[in-house]
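Moving on to subunit A:
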Amino acid sequence: MSAILQVRHISKGFEQNPVLRDVSLDLDEGQVLVVVGPSGCGKSTLLRCINGLEQIDGGEILLRGEVISGRRKNLHLVRQKIGMVFQSYDLFPHMRVMDNLMLGPVKALGKPKEQAREEALRMLARVGLADKAGVYPRTLSGGQRQRVALVRAMLMQPEILLLDEITAALDPEMVSEVLNVVLDLARDGMTMVIVTHEMRFAEAVADQVVFLEDGCVVERNPPEIFFHRPETDRAKRFLQSFDYAPRKRAAPPDTNTGEIQCAP
Partner candidate 1 sequence: MDWSFITAHVPDFLAGAWVTLRFGLYGVACSAMLGLLCSLVLAYRVPVLRALVRAYVELSRNTPLLVQLFFLYAGLPRIGIRLSAEACAVVGLTFLGGGYMAEAFRSGLEAVDRTQREAGECIGLTLPQTVRYVVLPQAFATAAPAVFANMIFLIKETSMFSVLAMMDLMNVADTLRTSGGRTIEVLSMLVIAYVAILLPVSVLATLVERRMRYAGFGHQHSV
Partner candidate 2 sequence: MQDSGISILFKGVNFQRLMGGLWVTLRIALITIGLSVVLGLAFGLLMLSRRRTLRAVCRAWLEIVRFMPQLVLLYLVYFGFARLFGWDLDGETSAVIVFTFWGTAEMGDLVRGAVSSIPLHQRESAAALGLTPMQAYRHVLIPQTVRRLLPQAINLSTRIIKTTALVKMINVTEVLKVGQQIIGQFYRLREAPFWVYLTIFILYFLICWPISALAGWLEKRWA
């Protein structure tokens, strides 16, 4: 079968600084692709290009065989099929949780309010937040906010979900509650592209791992191979640096990922 998402030779630069160089990927339905690499390697830019938050300079991106990159008028129709969750949750602070969840389905998809509400409640219950429908995001913890953000993206029934370092801003004890939701979605067959620094989680969730460095795809392998017998020296170095110096950013240390129930 043909891939649901095809990224063909895309390049992207900011003011002559190349960020992505000739990156190609493809992804089958139900697959989870994890993108890893050092900070500034272009991982986030790749995701932002896929759903059109950034214009690509060259190459093309296809969703189910249809070109979605380049200047186009109804980008919002494409985005309805591609969900995205950010590191900083970006819930709408002036809306209660339920209104955050209903906005997309009602205004963008034109669903009846009652139906949207029911679906939202069902999804909220699934991530353990059924009792939070009526509160403002401000009153939620970071982990709760990120779970709401995941629900908000899922309610659009996207064909692909893009997750951009969704645990990087969380306190360590909240990382696992969010990652468990993602593992759950993966088991359900959600097609996802995930950028993460949580290596154990990456290994558990991925069907394919892509290692990106300096805007280039350096290695692409299934997790069993990538994490245990990486084929390139650069991937080896990256994984080693990870073991000894978990991260530079002010985000949760890796030590905590041990608590995640990893078995799919």
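These made the cut because all candidates are chains of the complex that A comes from, given by their letters.
Rule of thumb we're sticking to: a residue touches a chain if its C-beta (ideal position, glycine included) is under 8 Å from a C-beta of that chain, and two chains touch if they have at least 3 such contacts; residues count from 1.
Owing to the predicted nature of the structure, the values given are computational and were not obtained by experimental measurement.
J.: Taking the stated C-beta criterion, I'd like to know which one of 1 or 2 contacts subunit A in the complex.
T.: 1
J.: How about subunit A: which of its residues touch candidate 1 in the complex?
T.: 51, 53, 75-77, 79-80, 82-84, 86, 88, 90-95, 103-104, 107-109, 136-138, 140-142, 152-153, 156
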